[in-house]
Structures are given as C-alpha cells and as structure tokens.
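In this view, the complex is presented without one of its protein chains, the others remaining in place.
As written, the chain order gives the labels A and B, with residue 1 at the start of each chain.
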Amino acid sequence: MKISIVVTLKKEVLDPQGKVIQQTLQNMGEKAVFNVRQGKYFELDLNENNYEKAKIMAEEICKKLLANLVIEDYKIMDNS
Amino acid sequence: MSISKEVVEKHGLTQIEFQKICELLKRAPNLLELGVFSAMWNEHCSYKSSKIHLKNLPTKGKVVVQGPGENAGVIDVGDNQAIVFKVESHNHPSFIEPYQGAATGVGGIMRDVFTMGARPIANLNSIHFGSPDHSKTKNLLNGVVQGIGGYGNCVGIPTVGGETHFDESYNGNILVNAMTVGLANKDKIFYSKASGIGKSVIYVGSKTGRDGIHGASMASAKFDNKAEEKKPTVQVGDPFTEKLLLEACLELMQDDSIISIQDMGAAGLTSSSVEMAAKGKLGIELNLEKVPCRELNMTPYEMMLSESQERMLIILNSGKESKAKKLFEKWNLDFAIIGKTTNTKNLTLKFNNKKVGEIPIDLLSNKAPLYNRKWSKTKLPKKNSKSKNLNKIKILDSLKRIISHPNICSKEWVWKQYDHTVMGDTIQKPGSDSGVVRIHKTNKGIASTIDTSADYCSAHPLTGGKQVVCESWRNLISVGAKPLAITNCLNFGNPEKQKNMGEFVECVNGIAEASKYLDYPVVSGNVSFYNETNEKSIKPTPAIGGVGLIKNIDKMITMNFKKKNSDIYVIGRTNGHLDQSIFAREILGEKKGPPPEINLFNEKNNGTTLLELIDKNLILSAHDISSGGLLIAIAEMCIKGKIGALIKKPKTLINPIEYFFSEDQSRYIVEINNDNVENITNILNKNSVFFEKIGNTQENNLFIQDELDLSIDEIEKLNNSWFRKYIN
Partner (left out) sequence: MLSSVIVFPGSNCDRDMAVALEKFGFKNSMVWHNDTELPKTDLIVLPGGFSYGDYLRCGCIGSKSKIIEKVIEFANKGGLVLGICNGFQILVEAGLLPGTLLRNKYLRFICKDVYLKIKNNSNTFYSKFKKDIIKLHIAHNEGNYFVKNDELKKLQDKNQIAFEYCDINGEVSESSNPNGSINNIAGVFNDNQNVLGMMPHPERMIDKYLSGNDGSLFFNNIKHKLSI
C-alpha cells in the first residue's frame, strides 16, 4: 500500500525558504499570504495491506531517516 | 517568583555564583535577570577559567591595530589596508546537528569580521572527527562539510584552506573551528564601544525566534548520553540573509552613521547590548516589545537569550535613523529602533512600558567570577627506547600506508565542495601550505593557514603549544609570506579537572613563548572548554590561525615541483625523532614518548633565511616538513607537480627509516635551480642554517636506490582515494 508523508521544519524553527517564498508572493501581488512553510513530500510503497501497521512502519522510517528530528516534524497523511 | 536551586543549576550557575549575584544586586534577581547573568557569566562570554592564563599571550606588535577583546583582531598590512580576522569554535552544536551547527559556525565568524567594517575575503576551517570506523563519523563528516560549504558558498566567500583530522578522542565530541579573514580600510574600522547618550539602539537582520535559547550555556556544558535531547536549541542558518546583511552593513558603513556595531552571536541580544554599553561606560535601555519576533507571544526572557542568527545591534548617530531604515528595507531586512543609550550605567529592560529587569552593566561585564583553577603539569615523557627493529620495515610499505592515511591523504574531496575561487582573487588554493588571496586590484597577497597538533599537545602540552605556532609560521613562510599575527581557538576538556586545566595552561604558555619569540602576536581568539562526553575528554587541541603578507605576488611560492633536473635540498637538521610521529603510531603502533623538540632559534633562523632566499628569487618550490616526515613532504611535491624525484639515502649514521619518517621540526624541502646552488649555499652558510642536498627532480617516478620506485600516478592514487572509498 501507498503511504504519504510530509516532512516540514518544526514550527519554531526558522524556515529561510518559506520566508523568501512568502516575500516573493507578496511582491507578486498575493497579499493575502502571510506565512509559508516549505516541506518535503514522500510516497512509500509498502508490502503491507493493513493501514495501521503500515503507518507504524512509516513512523519508524520517518524517525530513522526521513525526518531530522532535531529540526523537522513529520506527518503521515491519512489514507484516502 | 523566587529562584529555586534547580533553576539556578539549569542556568549553568553554581549556588556560590548565585549567592554572589544576590550580594552584588543586593537582592535576588528575577528569572529574566538570572537568564541575563547566566549568559554573561558562563565560560563562553566571561572566560572565567581561562582569563588569568590568556594574559600571558603576547598581543602587541608593530602590525597590531586591535588585539583581543573586540569582535576580531586587526592588523596593518600597509597602504591603509587592514586585515581583520578571527577563529571560533562551533563544536557542540555541530555534534548535535552537523549541517546547521557547522553552517551557523561559519555564519557567526563572518559576522564577527564584517561587523568591524571588513569585507570577508577568505574562509578557513579546522575540523576534527572521531575515528573513521566510529558509527557516527561518516554522517558527521558529511553534514559538517556540506554545512560549511552550504553557508560559505552561498555568501560568496572563498574557502581557501583548512584541515580535516580523525582521532578516536573526538568520537563523542567533534571540533568545528571556523576562521574568517577580512579586508578593511585601516582608518575605517568599526568597534563595539558605544558613545553618546540618548542614541538610538537599532536591531537589524533576521527576526528573533526561540532558536538556541541558552546556546551559550550549552557550548559550555559537557555532553552525556542525553546530548541528543538537547537538540531543540540548535539554530538554523540562513546564508542568504547573511549575504544581505553583509552588503547592507558595509553600505551603511560608507558614511558616519554608525557609532558602534556588534553582532548578536552567542547569548544574542544580551551580550551584544551589554558589551557595547560596558565598553562605552554607559547604560542601555531596551524596549523589548519592539524586537522583531518570528513567533507569537515571545517573552522578554526568550528575546534576551535567543540565539537566532543573522542579527546585528547598531548604535546610530542622531538623525541617521530614517536613512538607515531605508537602506535595510532595500535589502529586505528587519530594522527596528529598540532602545537608547543612557547615563545610568544600567541595563534596563522594559516590556510594554513596564520595567521587567534592571542590572548594573558593570556586574555583568566585570564582576563575573574569575577562577584560578587547579592544574597539573605534564612531565616530558621519556624517549621511547627502540623496541622494534626498524631495519625490518620497508620504506616502500611505510610510504604507501602513510601517504594514504586519512590524516595525511589529500583532502580534495572536502575542499572541492567549497567554492574556493569566488571573488576572483584566489591565487593559491586549498591543499597548499597556505591559502593565498590577492588583495583586490593590488599586487599584494594575504596568506592564511589553520593548524593543530593534538598528538603533540597531548604528549606534552608545552611543547605542543609551541609546535602549533611554529607549524603555522612555517606554512606561511613556505608560500613566501611574512608571518604577521595569529588567532587561536583553544579546544580543551573540562577545566574543573586538573589534568585538562593543566593541558590548557601549558598549551597557552607554549603558544605564548613561541609567538613572543617569533614576533607573531595573538590578536584574537576563542576558548572552548568542556569538550568531553561521558567524562572522556578530547585531546588538547589548540587551533592556530595564522595570517601573513606577500608584498609582491610575483614572488609567491607553491609546493609543486616545477621541472626536471632541479636540485632538492632540505633546510633544517634531521635528527630522527620518531616518537609521536605518524610513523610511530601507524607503523610501529607506538603512542608513547615526547613530541619532537622545538628550537625557537632554529625555527626563526631557518624561516627568515628561507624568506630571504625566496625574496631573491632563488627558490623554485618549497614545502614545510610536517606530519609524516621528509619523504611524505617530497611525495606531496611530486604529486602536485606531476614530476618525480631521485632521492639519496642519508650519508650519516642515521637509520633511513628515521631519516625519512621522523618529524623533527623547523625543516623545509626546497627545489632550486642548479645554477643557483653557490649563491644559495652562501646565504645558508652566512646565516648558519643547516642544510643538505638530498636529490634531484626527474621524470615520472619517485626513486630511492634499493628501496623505492613508484610512479607519481600511483602515489597520487594512494594519496587521493581514501575519502572517496570511505564515503561510498
């Protein structure tokens, strides 16, 4: 089954890229945008059909590799 | 709210220190004030364990414009040009988050330099990792190298030199020391001393977040297995903002707007505001609600202790505010007037018009405790008796093993990831004895190098301290530069332990003795204590950053052999000292014994004589003999020049192994034209410098009769493959 994961910088950690993208959007006239956070998106294809089990595996994988827990959070997307 | 014992401890203060604060204040501090004290009184800002010993370092000299005590040291290089430089450690943050730790280390040291009105023109770094087979080393190496590159490359400052070492003593505590060299007009240096009352205090740069709160205390805390839990305090660097800040500050410095300027480094807003006020003998009042914040609901405590990067504090001349604001807005940087200078001599903190803290500046900057900690002397170890029969060891095998050893091999894998040619003035690249950048649009060159000798310092700190200074001096001489001054980054273990404190004291004394003798003063520096994990300390590792001047870059020397059939000479005497050499460690498996002796007279005499020969255009190439010994130095010259050499065995009674692999000091290899032999030997003899001819350059192979016949390609492969194999 497919598991989708989004990794972003922790809320309290500076996101230089997000900041510049937000400023650029402002300059381009998108005045409503007051904050941007940038992240990474992963899709894992797993040999596992049970979503709950797959989620636990994904969780481990995030901790082990995908997210740098010093500065990043991960979110496993709901299966839809 | 009363302050509990635990709270005091969490701030890295002892109960006695807390008592002292209460006595000085004549009351108990509130939490905000305690935070401010802890930031100013910790080792990183107060130098409380090191100060009394640092006084031994020579800090004055003909070329010194500004010695230690400012953001960076300043030296005069003639023509109203000044070189501003400093080295700093970012060890603990880099162990926790290698990429960001190293990146912000580079960012911090560059700010120290451009704060003083200098445009950075060269970066260097000295990085030490644990044993290559330790589980963490590979990731740390990758992260640190990419972090240094990621930051320096983006800002656009060439990284022209450095060193990378591996040793198991850094398994749990790596070292990341970053050095920046900048160029300023000598009559336009900016200092941190505030002056005038009622002047605006300006905050510029990035917004303040909750990054690195108590980073300065962390930098002075030892690690244990829970180190990783301290992670949230690591700051994220934004090199793009740094670049904007650099340009904006240098632009504002064109006229007389700025009275004083200070980078918000360790301990952020606290140390910058206190230092400016202390130097000017003034007070300072901050309205903290005006501090630009990245996050909601930040408290005065968090604002004062945040270590968010890429921020500066400026005291402006009256009436310059709107012009400055416009300039920073052009560069898309935050600009806020957050306070003013006062005549109270207090640090006054207000939040929404309410006074939330007030401390006399003097208590923070001058009344920090000073410790004369107990220390123990290291005896000079006895010379190792020759336990093994050297005659059984093959020169060929030893050369092959040492030239490919991770601490000797080519570091090209590392420095190819650093932009070393941006700014268009790099005239000697990394991998040389010193990196050299031309002073823009002139014929002058600035050579710089950063060196450490942890094995020597560990065996005998006093000799080791002397040796690092001499090594630095030699690296500058080898490129034809006159050594001018040094900066130091003193990486040691726990000063509360007598052994570690002793290592510090004796290394400092060694550095002092050598730099005094060589007229090579210390103009800036940084102390990093508590480099230990689970009570195991690193080897004492003072890093010396040296800067020298080449008055005419046409006379610059490089180490690559230039042509066939030149004579190869050794300057300086080879006595065969193997103890503490790479050979002893790697081939004999022997770690005991004293480091090679330093004779400062010979050091100075050999060095200045070589400079004289270089000045008279008598030298084709030169390279100092350091780790690995004579044969390694020659092999390196062969590799760089793609030219071989025919080397003769020593005529004296000395064993060839000792001759080729000993690490006796004050020696250089030089390549000379045979037409010049007489002229050169006359000068060497006149100055009573010991020298001997050891061979000739030739095509293709490095050759020693009956011992060695290796093609340069093969040696290069041995020298150049370790990192790639290790990483893949």
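As a convention for this text, a contact is a pair of C-beta atoms (placed from the backbone, for glycine too) under 8 Å apart; a residue touches a chain by one contact, two chains touch by 3 or more.
Note that the structure is a prediction, hence the values are computed from the model and not measured.
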| item | value |
| --- | --- |
| Selected residue (touches chain absent from view) among B:244, B:286 or B:708 | B:244 |
| Contacting the left-out chain in the complete assembly, out of B:423, B:450, B:523 or B:631 | B:423 |
| Candidate in contact with the missing chain, chosen from B:30, B:146, B:494 or B:700 | B:146 |
| Contact footprint on subunit B, counting only the chain that is left out | 146, 149-150, 153-156, 238-241, 243-244, 331-332, 415-424, 426-427, 429, 438, 441, 553 |
| Interface with the undisplayed chain - residues on subunit A | 16-17, 20-21, 24, 27-28, 38 |
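One rule holds for everything that comes next: only the chains that are shown with their structure count from here on.
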| item | value |
| --- | --- |
| Inter-centroid spacing, subunit B versus subunit A (mean Cα positions, whole Å) | 37 |
| Contact set on subunit A toward subunit B in their complex | 9-10, 12-16, 19-20, 23, 68-71 |
| Residues of subunit B touching subunit A in the complex | 96-97, 100, 206, 209-211, 231-232, 234-236, 238, 240-241, 294-295, 308-309, 332 |
